[in-house]
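Dropping a structure here in C-alpha cells format, bear with me for questions.
With one protein chain held back, the other chains of the complex are shown just where they sit.
Just so it is clear, A and B label the chains in written order, and each chain counts residues from 1 on its own.
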Amino acid sequence: MAIELGSVRYRYAGSASSVLGPIDLRVEPGRVVGVAGANESGKSTLCLVAAGLAPGVIGGRLEGSVRIDGVDAATLRPHELAQRCGLLFQHASTQLSHTTATVFEEVAFGPCNLGLPVAEVVTRVWWALRTAGIEPLASRDPARLSGGQGQLVALASVLALRPRYLILDEPTSELDPAGTQLVAEALERIVRETGAGILLVEHKTDVLARIADEVVVLDHGAVVLSGSAAAVLADPRLAELGVEPPAGVRLERAVRASGLEWSAELEEAVE
Amino acid sequence: MTLSSVASAAVISGLPDYVIREPRGFYHSLNPATKLSVAALEVVAAFVIPGWLGPGLVIAVLLATAAASRTLRGLMVIGLAALPLVVSIMVVNLFVLPGASDPIVRIGPLAPTWSGLWFGLMTTARLLAFSSAVALAYMTTPIDDLLADLARRGLGRRGMFVIGAAVQMVPRTIERVGEITDAQRARGMDTEGRIWRRARGLVPLAAPVVFGALAEVEERTMALEARGFTAPGRQTLLRVPADRSIDRALRWLALAGVVAVAALRLAGRMG
Partner (left out) sequence: MTAPGSTAAGSIAPAPSVEFEGVSFAYPDGTRALEEVSLRIEPGESVAVIGQNGSGKSTLVRHLNGLLRPTAGRVLLEGRDIRREHVAGLAERVGLAFQNPDRQLFAGRVSAEVAFGPRNLGIRGQQLEERVVAALEAVGLGGEAASNPYDLGYSRRKLLALASVLAMRTPILVLDEPTTGQDARGVVRVRAVVERAVGEGRTVIAISHDMSFVAECFRRVVVMRAGRVVVDGGPEVVFGEAAWPELRAAHLEPPRAAVAGARLGLGSTPTDAALVAALVAAGRGRG
C-alpha cells in the first residue's frame, strides 16, 4: 500500500528532453515524505506525475511505472485518481471553483461532482472542515478569505474526496508565518487522524523539519539525496543544491564554524 | 415528490441555512425560470403591442411588481443609468427623424419636430420597459439560484461551471487589472497625463491580463480534475429552488401571453 514511482522518467508534450528522472520514490500511508530542491529542479512535475495527472491530463511521455496501491495510475481516470491522491498547489485562488457562495459549498464541490447522495456529501463536508480546522469558516465567502484560510479551504475540498494520499506542491509559499503554521498543523492532524500518506514539496525547510519523516532532494529532475528528514536536512550539500537548511542547522554550522563547541545545552536552546 | 419537499429533504440531511438560502418575499420566492418567462412576456409585450399601450402597460406592471418586491430603488438606479442613452435617443429623434415635417419651432438650422418627439418618447418607453424587465428579473434572482435551477433542468456541470465562473470572473478580472495598472504606474507609465501618452499603456495593461489568465489555465484545469470535475453521471445538487404550482401556472400564462400577443399583432387586429 503506497504510491510507488519506479524508474520514472517524464517529458512534457512537445519537449525533447526529460525534465524528471530517473526517480524511484515511495510514499506510504501515515508517513510524510518531503521534497526539496532548487526551483526548476522538477518538484512540481514530480507532484503531477505522482498524482497521475501527468501524462493522464496534461499529456507528455512517461517511462517507468507509477502505481497507487498496486494499481497502475495510467489505468485510472482523473476522478478515480482524485479519490486516491489529493493534489494541492501554491495559489489558493486558482484552486477555488469560483462558482460557490460559501465555503461549505466549495468543499462540497468534489463530492457533488461524484454524484454522492446529499446526506453523504454533508457528512464528508463537515468531516473535512473539522479535519482542516476550519469549521467556523463554513458560511464565509470563499473569495474573501486570507491566503492561509484559502489554502485550508482548498485542503478541505480535496480531503472531502477521502484520498489515502495527499500531494502538496509548495502549499505555504505565499503564506505568512501564521498561515504557514495553520497549514503545517492541519497536515499533522490529517496524518494523525486519517493515516494519510503525504508527499510535500517545500522550500521552507523548517516546515519539513517539523513534519516530514523522510526527505528527498531533487536536482535537475533526479533524486540526489534521500533519507530521514533529520539526516538530509543536516547534509552539507544542501546549500549547493539550492536548498536553504533549517534555522537550527544553520545556527549549528555558524557556531561550529567559529570554532565553538556545539553542546547539548545549545542544541536544546535552538529547538 | 414535489419540488417543495426537496427543500425539506435537504433540511433533514443537515444542510445549514446559509447553504439552502431559500429566497423569501413577494416575487423573490418565485422560481428563476418563472421570473425569466415573465420578463420575456414583458419584453415581447412592450415591443409588439403598438402605440403607448405596450410599453405603458409593461412599465405599470413592472413598477407595481418592483414596489411589492421592494426593488423599486434598484429600478430607479437602472433608470438613471439609462439617462445618457435616453438623452441621445431624444436628441436624435427630435432633430433627425427622417420624413418628419411638423416642426415645433425653428432655431436657425435646427428644427425639432412633433413626430420626432413622439417617436423619441415611444422608443424611450420601450427601452425603459425592456431594461426594467431584465433588471427586475436580475434583482430578484441570485445567480446561484438560476444556475441551480438550470442544473435541475439538465444543464451539465460544464455548463454550470462556465456560467458560474464567468460571472465571478468579472470582478476578479477587474481586480487583477487594478493590480496590473498599479504595477505599471509604479514603473512610470502615465495614466493621469495627456491622452496620447496614456494610449501607450494598452499593451502593458492588457498583456499581463492575458498572459496571467493563460498561465493559470493549466493549474485551474488540474485543480478541477483533482475535485472530480470529469466524473461521469449527474452531479449532486445540494440546493434546488422550489418550483410550485403557481410557478408552473405563471409560466404557462406567460407562454400563452406571448403567443396571443404575437398572433393578434400578426392578424392585424392591433393596427
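Note that in this section a contact is a pair of C-beta atoms (placed from the backbone, for glycine too) under 8 Å apart; a residue touches a chain by one contact, two chains touch by 3 or more.
Keep in mind the model is a prediction, meaning the values are calculated, not measured.
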Considering the whole complex, which of B:R70, B:R176, B:R244 or B:R265 touches the chain not shown? B:R176
Among B:V105, B:V170, B:V203 or B:A267, choose the residue that contacts the chain missing from this document, as touch is defined above. B:V203
Full-complex contact with the absent chain, from B:G154, B:G188, B:G233 or B:G268: B:G188
Contacts of chain A with the missing chain: which residues? 37-40, 90, 146-148, 170, 173-174, 176-179, 203, 239, 242-244, 247-248, 250-251, 254-255, 258-263, 265-266, 268-270
In the whole complex, what residues of chain B lie against the chain that is missing from view? 176, 179-180, 182-193, 203-208, 211-212, 215
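Here, only the chains that are shown with their structure count from here on.
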With centres defined as the mean C-alpha position, give me the chain A-chain B separation in Å. 43
In the complex, chain A touches chain B at residues 48, 51, 53, 57-58, 77-79, 81-83, 86-89, 91, 94-95, 97-102, 104-105, 108-119, 121-123, 126, 138-139, 143, 154, 157-158, 161
Residue ranges of chain B touching chain A (in the complex, touch as defined): 9-10, 13-16, 18-19, 21, 144, 147, 157, 160-161, 164-165, 168-169, 172, 216, 218-238
